[in-house]
Structures are given as structure tokens and as C-alpha cells.
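Questions regarding the structure given below will be posed in turn.
Just one protein chain is left out here, and the rest sit where they should.
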Amino acid sequence: MIIVLKSGATDTEVADVCQRITAMGYSPHTIRGTLRTVIGAVGDDRGKERLRSLESVACVESVTPILKPYKLASREVRQESTQVRVGDVTIGGRAIVVMAGPCSVESRLQLLDAAAGVKAGGARILRGGAFKPRTSPYAFQGLEDEGLKLLAEAKRETGLPIVTEVMEPDKVDLVAEYADILQIGARNVQNFSLLRRVGDTGKPVLLKRGIRTFEATTRFTLDLNAVPVVKKLSHLPVVVDPSHGTGHWDLVEPMAMAGVAAGADGLIIEVHPRPEEALSDGPQSLKPERFAALMQRVRRIAQAVDRDL
Amino acid sequence: MIIVLKSGATDTEVADVCQRITAMGYSPHTIRGTLRTVIGAVGDDRGKERLRSLESVACVESVTPILKPYKLASREVRQESTQVRVGDVTIGGRAIVVMAGPCSVESRLQLLDAAAGVKAGGARILRGGAFKPRTSPYAFQGLEDEGLKLLAEAKRETGLPIVTEVMEPDKVDLVAEYADILQIGARNVQNFSLLRRVGDTGKPVLLKRGIRTFEATTRFTLDLNAVPVVKKLSHLPVVVDPSHGTGHWDLVEPMAMAGVAAGADGLIIEVHPRPEEALSDGPQSLKPERFAALMQRVRRIAQAVDRDL
Amino acid sequence: MIIVLKSGATDTEVADVCQRITAMGYSPHTIRGTLRTVIGAVGDDRGKERLRSLESVACVESVTPILKPYKLASREVRQESTQVRVGDVTIGGRAIVVMAGPCSVESRLQLLDAAAGVKAGGARILRGGAFKPRTSPYAFQGLEDEGLKLLAEAKRETGLPIVTEVMEPDKVDLVAEYADILQIGARNVQNFSLLRRVGDTGKPVLLKRGIRTFEATTRFTLDLNAVPVVKKLSHLPVVVDPSHGTGHWDLVEPMAMAGVAAGADGLIIEVHPRPEEALSDGPQSLKPERFAALMQRVRRIAQAVDRDL
Partner (left out) sequence: MIIVLKSGATDTEVADVCQRITAMGYSPHTIRGTLRTVIGAVGDDRGKERLRSLESVACVESVTPILKPYKLASREVRQESTQVRVGDVTIGGRAIVVMAGPCSVESRLQLLDAAAGVKAGGARILRGGAFKPRTSPYAFQGLEDEGLKLLAEAKRETGLPIVTEVMEPDKVDLVAEYADILQIGARNVQNFSLLRRVGDTGKPVLLKRGIRTFEATTRFTLDLNAVPVVKKLSHLPVVVDPSHGTGHWDLVEPMAMAGVAAGADGLIIEVHPRPEEALSDGPQSLKPERFAALMQRVRRIAQAVDRDL
């Protein structure tokens, strides 16, 4: 941590802050500048959160951490890129892995049509929501258990492994019976009880994030900068979701291509046999034939970055 | 919903969209402008989410809802302001209710000191976290069950009802045994499994929200515009949290005063006997004597808006 | 500046960075932590921008400034609060100064009606735009020179000094002939050619800022946190604009009251004799009688913080 003192901090005040730092188990190193005194607190960083309380001391202007707050996911801990296996599919290897399917499982016919369509187009994993994290309690909440059984049937028919979202700690065991990858939605990335339960299953986890900006034309702003940034900071594979990321079907293809060009290891794309009748996220869903065309164009980008599809 | 068609939409396309609207159970009303055709879909609004799928139809430019997505909380459903009773305290009445106490319950001594301090200063409800929603898994997670028992002891000592946060559906029953008000953190406002369980307890709920902006000087941006906006849209009481809202102890007092001037029904304020040693949120905690001074100044503002403290 | 090196930086690399710091005229101070080496660059801070180029050196992770980028406006340079005189009005003293009037000068009748109304309500300064910084080239651009003359007439009639916006360097001299305070709009706060010209006039300047957030209910988010933050960092007076800050007339009164409770030295409020016919910003304008009522309520808040109106 770097502790910046207010201008005019006295020697006694500097000594007091140093003593507090020592008492918490860190070594203080003082730098006296022309206008400010700065103290570095050196030591093991677990619990450094406590050091932030020094901001309550009257002579302290600010306390700033030096180290990133994560460890296991960082490239510092593991330089080599991690590959995640799901059945005979490898995520994070040379091949770009495409996961596709409907936003929600709505009916047997809809799901099996979608599954056949995405398999024909070249998807390697089937996506589909049985439980839906809707922002309104009045909206369609998903087929729940029945949806999971339909996903299992679609897996038997097509051979595609399943990725589906789990939203509640109580449902983790049930969903893990059916899913090959457990998806955590952006609004649950700090739902620690859910995360712990999901971690206990030992299944691969697809952790989503999304950013919101002032750009009203797109539903969210798909932040592709995150791809090279995360690939640099972490050894884990990165999957881009141009469907939820943009919210509009005619932006899905260019952003899927851009995501692969930026270094993504996979894509997750919404495909619906009849988007204009979808119970959720129709505006961002592709028809199977458009998905097939997208795959052709993405394949060329993959080859241009020395990868396969 | 208002459906705006692309320029150049043909009569056949307009008729097709109207037919889809009718098939979903709404009445289409078409307005032909000089540059655009606009269709209003009239009808009961549950499930109108489905109408958004019309954005997938090629001739549709945008689909915009007219009605707000909430009902029970709105002033349209209930014009009179709701008052919430907690023991002999009324929230939403003429008196501004102040809830105060430490961010986390850290120890018996710390909590009892804080509770005595906030009672002496004029707080009517004791706050304190037993379970902490920390952003890092390496940070202090709270005393959990032991923390709840200490809150119960502080309640016996001071007579102050308790507000404390619950983060996991599995813990709702346990926390509800001790708490008079259940607090839901901003990151759980869409954790529907938690919300349903909390709703089942029948206890009053303090639902937090926070906005983030580019203003790095404050930890979050305490958005006081929300006070008159929410008071206009909803009949429920509004409580302002100037501690978490600003992240800095010397901003707590002016923003508490501003919150009451803007129309808030209550305040929630972090008080710690020794902020510079706090395990969490030290920078934004007040010492009991500063809290007492704050209460004096807030009382004058309350009187200036014809309310009591 | 604080320069954080990447983990694994070698002694040679550390020495190289120190040498570069020395070559730029600063003194390097190295702190070797368990996981990171941090170097403080001590010295006079003008031109420290150059130090940021060290981020191009391969072993450097980040470069962070310590000092705020401003000097003359800071409380460090001048502890005592500055008072600005405009005619017989003092801004930044015990009295809260209210500036009011229409968004745009639209006609002689409209301006004189508004000026008489705000004077009767207790405003001390008349506001009104002759040049309008509209986001669309198709919108009303203001009466320009004719508007300035009408402001001069309104000043003669009411005795109120004038604050009006100037947007173009070429117009500064002209506007300064008529205006007692020159207003710089939020979109021009980095228009340095304009700022230099305005500085040359020696007139008081009202510098606006606004923040944008995701809160769609209000046009902008009026950030009252900025009031105590700026009062702490700077010796200059702070004026709150609840009209542009919220964009809605029924939010103006509560946010004006909250602004004064938070410590503002003044308010700037849009008043229009017939808001529903305004050529610009009608939705956020008050009628003169509502303005008078607002002044009564604001006066009570001012007294509660030991100030006058």
C-alpha cells in the first residue's frame, strides 16, 4: 500500500502512522517529497484491507493498494495458458470454441430445432437457459426442471455438451447433474454463496461480465478491450458473448469476428429458430441460417490469427 | 409499447406487424408520419416483454415500453405514503429515523461501545453487519452467527431494534430471528431467490442501491436526486446512506444534511469507536462524538423541513 | 509520481528506471516489497507528465501521480475562502446568492417578465442565455447580440447584475461588455482558447460541470457530493444548478434545498414566465410563483446552516 500524507504533516504525525503500520505487521518506508510525504507499507498482502482504515487518521490523504486483489487466476501464479476440457472439446487451445443455442429453453420443438441448427452450423457446445435471471418478476422465468430435461434430450440427439446458467445455491446440485459447464451471470459475480457451491461441484464455470455505458444504441457495450487485457492478466480462457453484449442481431456477426481477432478463445451466440416469437431476447437472436453464415466469416478470421474453428 | 418502423416500410410490412401484435393479444394503432410509421400496441401489460421480440422483424427499427416495469411499489397503486413500524419506531412518518452503528460487528467490546454511543447520540435503530459481502475472498468476512448473538445482546442493553444484512437464502431464517429489519445489499437487488425468501419472513426490508460514476474522489456517488424521484414514483419510505454513499467520514455530515433537505425519511450512518482500527470501512466511519455533533446539525435541517429527529 | 515495477524486475532494470528518473530531474527512492518494487520520483512537479512515458519501459507496470494537477484553485495555496464581488453582491460570504432567469432570452417581453419575477422572489443576479450551446444544429441558437441588449435592458430595469454564457473566443469581448459574470458551459471546460480569452477580461467566471450517469429518470445527475468535496479541495465559491442538474421542474426545489444543506454558496435556477412555450429547457423551468415558494423553503435551510438568503 502507498499512504500519501496531507501537506504539512508533522514529524510526530509521520511517526504515528509508521507505528500503526508496524503494529499491523508491515514495514513502513518513508519518502519525503517537496510537497508531500509518502509512506510505503511493505509486507504480505492478505488482510491489507485493514491498512485502508488509516484513511481515518487525520493527517492521511489517501491509501492506495499496489497489488491486484486476485491471485489464483493471475498469470503471475501460472504463466502457461489453461485449457479446459469438456467432453472431447478443449477450450483455450488452438481451436476457437463456439457455444450456441437459444436464450431460453421455451419448448421441446424450439430447443431441438435450435440444437440441430447450431450443430449443423459448427457449434461445439449447446447453450440454453432453463432458469432465467429476469429483471422483472412479471417476465418469463424459464421452464426450470423441465428445461433441464429438454437440454439433456438435445444433448443425446446432437452429442453437444451443455452450458446453462445457475442462479440459486439450492439449484446448483440439480443443474450440475445436467450441465457440462455451469454459467454464472454478470449479476451474480459477487454472489459468494452461489460461487462457493458452484466451486464445490468441480465442473467448469463460465463467468460472465458486462459493462454498461452511455451508448444507448447497444443494450450493453461489448468491451473487447477486455479480451487482450484479461489474456495478459490471467491464464484462463476468454469467451466473448456478442449476443448479450450488443443486444442486436445485426451486430452479432461483426462483433463475433472482432472478438476472435482480439484474441478470444471462444464465442457464445444466441440462435433461435423463430426469433420474432422468442419469449426472451428475440432482438439479439440469429436464425440458424444466419448463424451458419456467421461461422463461415468467423472461420476466416480464426485462420488469419493462426487458429481453427 | 411503441413500435417504430424503419423508413420505407411497405403497407404489407405494416400489416404484418399489426397482425403479429394482434396475435399476441394487443390492439395495434398505426400513426403514419412524414418519415416514419409508428404503431402503438394497446393492452394489458403483463408479458409485454414478448412484444420486444418484434425487434427481430426486418422492418422494425425499435420497440419502446410505455409503462414502468413495477406496480406494487408505485404511487399510482397507492397514493398515500406508507409508514413502516419497527417496535415503537415509525419509518416514513414525521420523524426522521436515524440508524447507526459499525459497518461490521468485530467484537463484543466494539459493538457495545458503538451501540451505547449511537443511542446517546439519538439513533433509533442499531446497524451492524454479521455477514459481510466483501468484494475479495481474502477480506474479513464477518463474525457470522456469533455476530448475530452480539447484536442481540446490544439490543437488550440499549433497547434499539436491529437492522443487519442478509446475503444468502439459506441464512434468511437465522438472520430473521435476530433482526428487526433485513437489509439487502446493492449487489443483491436482483438476487431473486434471496428476495423471495426475505419476502416470506414478513419482516421490513431495507433495500439498498448505489450508483457508480467517474468521480474518483468519492467511493461511490451518493445520488440524492433519487430521493425526490423515488418519493414521487413510490409510496415507500426512503433512507439515505451517506457513509457508504461517499466513502469518506468528512463527507458524511454534509450529505446527511443534504439528504434530509431533499426529503429522506431516514439516515443510515456508520459509527465506530475507533475507526482507524476498523476491520472494514474505517475511512467512512464516524467516532461517536462526531456522530453526536452530526445529529445536532441534522436536527436543525429536519426542523427547517417541518420534521423531527 | 509512484512507479510500480512488474514482478520479477531485475536489479539492472531497477537501476535503469532510476537513471531515467534522475535524467528527467527527479530523485528516485526505491522500496523493495515482497512482490513488487516501487520507486517514488521526488521533485518539482511541473512537467511530470513526461514521467508517465516510463510506462513504455518494459519492466514498468504503472505510473501514478501523487499531486493533484491544479494549484492556484487549491486550499493548499490559499486556506481562506475566496469571496467574489459582483456589484454589491458577494458570492462566497454568509449569504447564499441566487441567480435566476430563463434558459434562453427569447423575446423582450419574456425576459422582462422573468427578470421582474425573479427579482420579486429574491434573486440577486439575473441569468439568461443569448448564445446557446445546443447539441443539434437544427435547434434554436439564441438571439445573440439582440439577446445581450435585452439583458442590458433588464439589468437597467431591475438593478440585477447579469450572468450569461460565452461559447466562442471571438465573442468574449462582446459578451464581457454586457455581462457581470461570464459563464463557461460544461462542454467548454477544456476549451483552452476560450478559457484564456475569458481569463484576460478580468471578469468573474462561473465554470459549470455536469456528470452523466445511467440514471435515465433525471437528465443529468446533479452530484451534490461535489459540494463538500470541492469546498474541501478549493477556496473558491460553489454554486449549484438544480435546473440543468436534474432537468425536471419538480426536482428543482428539493435539490436546491439539498444543495444549500450540503454547503453551496449559491444557486442558479431557471425561471420562465410560460415554461410550456419555452424554446429551450421548458421541462426544467419554474414559473415565477413557484420560484418564490422555493425561495421561502430554501431560506429556512439557509438559516439552519447559519447562513442568510
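What to note about this one:
Just so it is clear, A, B and C label the chains in written order, and each chain counts residues from 1 on its own.
Just so it is clear, a contact is a pair of C-beta atoms (placed from the backbone, for glycine too) under 8 Å apart; a residue touches a chain by one contact, two chains touch by 3 or more.
None of the values given here were measured: they were computed from a predicted structure.
For the chain that is not shown, the touched chains among those present are A, B, C, taking the whole complex.
Listed residues C:D11, C:E80 or C:E276: the one in touch with the omitted chain is C:E276. Only one residue in the set C:K6, C:R32 or C:R52 touches the chain that does not appear here, and it is C:R52.
One chain is missing from the display, and on chain B it is touched by residues 2, 4, 7, 29, 31-36, 38, 40, 42-45, 64, 66-67, 76, 212, 214. The missing chain lies against chain C, touching residues 20, 45-47, 49-50, 52-57, 63, 69-70, 133-140, 167-170, 187-188, 190-193, 248-249, 275-280, 282-283, 285. For chain A, the residues touching the chain absent from view are 211, 213-215, 217-218, 221-229, 232-233, 245-246, 250-251, 254-255, 257-263, 297, 300-301, 303-305.
By definition in this document, only the chains that are shown with their structure count from here on.
Taken as a contact graph, the chains are fully connected, with every chain touching every other chain.
With each centre defined as the average position of its C-alpha atoms, the distance from chain A to chain C rounds to 38 Å. One inter-chain figure worth recording: chain B and chain C are separated by 30 Å, centre to centre, where each centre is the mean of the chain's CA atoms. Chain B has its Cα centroid 26 Å from the Cα centroid of chain A.
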